[in-house]
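Every protein chain except one is present and positioned as in the full complex.
And now, subunit A:
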Amino acid sequence: MEKGILEMVGGEIIGIVSPVSICMLLVVLLVHTLTPHGSSTSVATIAMMIYNEQPNDSFVEKFKGGLLNAIVFVCIVMLVTFVLVGLFYFRFTKCLRVYMGFSAFTVLAWMGGIVAVELIQFFSIPIDIITFAICLVNFASVGVMAVFFCRMPIVLTQGYLVVIGMLVAFWFTKLPEWTTWILLVAMAIYDIVAVLAPGGPLNMLVELAIARDEDIPALIYEARPVLPRQISGPPPMSSSPTPARTRRWSNRRAPRNPGVGRGNSGSNSALDNLWTSNGQPTSLITEPPLAPEVGIIGSRLVSSTGDAGMLNSISTVVAGHQATESNVDEDTVPLVSHGTNNSSTAAALDGMESGMHFQGSDQGGSESEDEGLGLGVSGAVKLGLGDFIFYSVLVGRAAMYDLMTVYACYLAIIGGLGATLILLAVWRRALPALPISITLGVVFYFLTRLILDPFVVDLATHLIVF
């Protein structure tokens, strides 16, 4: 029987919602198992340079201290992002690449190692140090290679990205409560400014990448990899064999620059906390920027201090670049073509498809957004790892109160993500992925904790349901 419309619509949204959900689930499980009531030892990080929250401080003090912490954090992130943009601008790609590899290795080996040790202690798993060391080093090395350097099955790459996101998010949940919430809100506000304001660092980064036809240097989760056009030169690293995309970005094809990353410059060990900055980068996810990727991209920097790592992340949603050439290049015929649409229905279409992927050209608004339907071969939604991390931090922090807040925040975040994807389809430009979800998440958390929880528990313990 012919497939109906229901099988087609929405595939890419699910492709992004699933890994986000898995990452959140893993973080909630970790938090619930290891630190159900928050971390007992405070972790010295950059986010706590100014104010170290104590449980018995007054409300005003905690609020002011948290605010200061958040402001400092955001400033540092901003500085580092500007450095990254500078490095990208001056094409220090080798430096960025090494930096990226190093940072991913640090996250997987060191943070992963600490989490693994805590789990081993909790479950009393009998394992000796040598086996553990070998396994850990192997795990981390394969991870670095899967994410950056080699062609591997896409599931492995995606899995490692989710693990990296989970580890960093778990690390962030060790921050004290007030600082965490204010930090989340501050990062959401910063995200809006960085992506939408003309002078914002991420805006500049996206425009540079578009202008040069290169990948944005960031760690990006992509739901579906694609192969480059056969016509255009040797395919870049890894891709799984999916049908060729039709091209987008621009006429001249810039060879993909794998491992373009950002990093922040150097380990300046100021003060006692050595912070070695790691960068995180690339859209190694392998594929050439053949199409004006509509994606959600996050760029990240990792700076780790002596005993804790912190991840600064910013997320953006990148919409397709509207090239000006004709709708269909002669040398690239879309595999699936459905006729042209005018932009109004296109917008409606995209609203449903959540703007997955668009064809580049925009001649008087007519483009064939058919690819967006997901029938197409072109591309999938890409979501920056920073988004994974901050969503998971929110949910992890909610898990420290009760599971009911977790469910409410989960639904809020997914709802916000869906709304962002719809906006992406409508606006077609880089969009920050954090603000809507984080706002909804924070609002739902406080509503649930203060109002819904007592209500439902009261009813349920009387066995009254509706």
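Quick note on the criterion: a residue touches a chain if its C-beta (ideal position, glycine included) is under 8 Å from a C-beta of that chain, and two chains touch if they have at least 3 such contacts; residues count from 1.
Everything below uses one rule, namely that contacts and distances are computed from a predicted model.
Candidate names were "Gamma-secretase subunit APH1-like", "Ribosomal RNA-processing protein 42", "Trafficking protein particle complex subunit 6B" or "AP-3 complex subunit beta", and the UniProt protein name of the unshown chain is "Gamma-secretase subunit APH1-like".
The chain that is not drawn here is touched, among residues A:G38, A:G86 or A:G415, by A:G415.
In the full complex, subunit A touches the hidden chain at residues 1-11, 13-14, 17, 338-339, 341, 345, 348-349, 352, 370, 373, 375, 402-404, 407-408, 411-412, 414-415, 418, 444, 447-448, 451-452, 454-466.
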